[in-house]
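Please read through the structure below; I'll follow up with questions.
The complex appears here minus one protein chain, its other protein chains still in place.
Per-chain residue numbering starts at 1, and chain names A and B are given in the order in which the chains are listed.
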Amino acid sequence: MASTTTTADVAVPANKGADDNYLTHDKGIASWLLTLDHKRISVMYFICVISAFALGGTFALLIRTELLTPGRTIVDADTYNQLFTLHGAVMVFLVIIPGIPAAIGNFVLPLHLGAKDVAFPKLNLMSWYMWVAGACFMLTSLIVSAADTGWTFYTPYSTTTLTAVIPALTGAFILGFSSIFTGLNFIVTIHKMRAPGLTWFRLPLFVWGLYSTAIMQVLATPVLGITLLMLIVERAFGIGIFDPALGGDPVLFQHFFWFYSHPAVYIMIVPAFGVISEIIPVFSRKRLFGYSFIALSSVAIAILSFLVWGHHMFVSGQSVLAGSIFSAITFLIAIPTAIKVLNWISTMYKGAIHLDTPMLYALMFLWVFTIGGVTGLFLSTMATDVHLTDTYFVVAHFHYVMMGGAITAFFGGVHYWWPKIFGRMYNEKTGQLGSVLVFIGLNLTFFPQFIMGSRGMPRRYYNYIPEFQPFHVASSIGAYILGFGFLITTVSLIKTLFKKADAPMNPWGSNTLEWTISSPPPYYNFDKVPHVTEGPYEYEDWEYNEKIGGYERKSLKAGT
Amino acid sequence: MAQETKQDAHGAHGAAHDGAIGHALSPALLIGIWLGLMVFTGLTVFMSQQGLGPQASFIVAMVIATIKAGLVMSVFMHLWWDKRMNLFVFLGSFLFVMLFIGMLLTDKSEYKPDIDRKTADDLAKSTAP
Partner (left out) sequence: MTDTTADSVTGHGHGDHGDAAHAHNPFLAHHFDTPLQQFEAGKFGIWLFLVTEILFFSGLFCAYTVYRTLDPDVFEWGHYFLDTKLGALNTSVLIFSSLTAAWAVRNAQLSQHRALCVNIVLTLLCAATFMCVKYEEYSHKFHAGLLPGKHFQPNEDVWEQPAYWKKNGPPPDGLLDDPPKKEAIEKADKIITRGHPYRFQPPPNAARFFGIYFCMTGLHGIHVLAGMIIWIWMLTKAARKQFGPTYYGPVDYAALYWHLVDLIWIYLFPLLYLID
């Protein structure tokens, strides 16, 4: 590696990825389970997260099937409670919170920084094992007698119900630490391992997104840890901190729980913002508008997210004083988010839009996330929240932002980075079809829920009055379409793994560092330490070459 | 316990030209801080027995505890000589803790009268003839 090079030598760097890359570098199951390579850990996370998504999605389809008719359709009421509890717990703790940071960020972050790995590779592997352990505990709860408390574990029901709550709590506790260590790893990596020339304001916005997320992970998740631990101890030994029958305070539990869980929802969405910030400029062939605003708004959201948790508790017995404070600050937090949406749209204005699958997901995100975000304002106003809280309006709101926001961005990112991670191009036609089905399914599933929620349909209810049935039926049909869309997308992606690894180095013409190395990357990432001299969204130097099916640098072509 | 070596003479943190990282605390400083901590521990036990009343004794105890904490953090944990970022990060976390505790205390003290009223009502009802 220690040799001098001239311009001619590195003209049009060859994509050696097909033959020698991190996937082929070492063989055998042990080389994967004991790997310290961030890229392999990312792939393992990806497999796990997609599997958990399938599990959580199955629960969702069972729920929606049950709700096709009032009264019993396929399961009884107790089982129904267990279904929505596990759907929530699996989706929140196993899929969305780890989702983008662990399954994509682990791969891309060191590459964005020009680094060889994250700061603490062994800790990274341990985070993955903790995910697996947490998942095992969740599955134990499922098998023994699944918890039926709702994923929010409110007391006193959670301290008195006879279902297997403790395994679920233990699973969530361990998963919390997996999240904390990933966040810790990312913060140190971003601070200490940037390539020369890579100043803070030349970082890709995905990195800013991961950084803001990591701050929230490190500060908020431990509070969840202690809350769950106290709940386990309360359930096992009856110590009387949350259970009113023993002199405890159930509102205290809710404060503790939401102090974490509100930042948690921002942990879910801020990485998604980062992915969208990567996709839109590339597929508009135009520099991102308002870089500093997007970067700093991520940090602003991270900090403000700690000041709004009480908006989940307006009707729980919280005082009106506290409620007013939380309501006001919740309005404020809409502002940095709106700034981002404005900047993304401004980026697309007068750009050369390419409607590849990642861009379709990004456009879908803009539409669906805006609806979800705006409906949050109805919920942050105390007066309207009194009517809407614990109805399907809330369910629709958070599914629009979590499914329509985080998951959409996740799949957009998966398609965007798929050629880099696996060295194979996905099938564009199926990708586009899948994204359209997801869009239709998403809206059909959740829009009727806004309507029936505002008309009074409560959430987590097994039974309902016949007036709501048309909405439930529409919603369930939407859910089947949504599931089908994800199914064909995932199957199509997996099929590509059986092809030859022939993706070009830079199929999209992006200017971030990961596209300057082979697809898939070599196990050591970079031949030479990259020296960065410009921002991440400059596209003039990249030109499309039909022969390789990707972009190459004009400045490096021989004779230029 | 050991002789001071040339390493200590370098003092400054960051890599010295012979590759050494950081600087070692002198035995005198270590023992001095330890003695200070023991003195403050004795002081806090003594003050708690002076009968100052609940408010004042709480404040005195917290002030002394914070002085002790300051000694441990700045010397034993080396923050006096470390990069500012570590101090900023550590103290910053306390801001979030204050926010958490402050908000909860505010809320609970606001709704506590309602709970007390209900408890009193229930008691009256259960003991009524």
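Here, contacts are C-beta pairs under 8 Å (C-beta built on N, C-alpha and C of every residue); 3 or more make two chains touch, one makes a residue touch a chain.
These figures come from a predicted structure and were not determined experimentally.
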{"item": "Shown chains that the omitted chain touches within the full complex", "value": "A, B"}
{"item": "Of A:125, A:230 or A:388, the residue in touch with the unshown chain", "value": "A:230"}
{"item": "Touch list for chain A against the chain that is not drawn", "value": "1-5, 7, 10, 115-121, 123, 180, 184-185, 187-188, 191-193, 196-197, 218-223, 225-227, 229-230, 233-234, 237-241, 243, 246-249, 252, 256, 511-513, 516, 528-536, 538, 556"}
{"item": "Footprint left on chain B by the chain that the document does not show", "value": "1-2, 5, 7, 14-15, 18-25, 27, 30-31, 33-34, 37-38, 41, 44-45, 48, 51-54, 57-58, 61-62, 64-65, 68-69, 72-73, 75-78, 82-83, 85-86, 89-90, 92-94, 96-97, 100-101, 104-105, 108-109, 112"}
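Just so it is clear, only the chains that are shown with their structure count from here on.
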{"item": "Geometric centre distance via CA averages, chain B-chain A, whole Å", "value": "37"}
{"item": "Residues of chain B defined as touching chain A within the complex", "value": "85, 93, 96, 99-100, 103-104, 106-108, 110-111"}
{"item": "For the chain A and chain B complex, residues of the former touching the latter", "value": "191, 219, 223, 249, 251-252, 255, 259, 306-307, 310, 317-322, 325"}
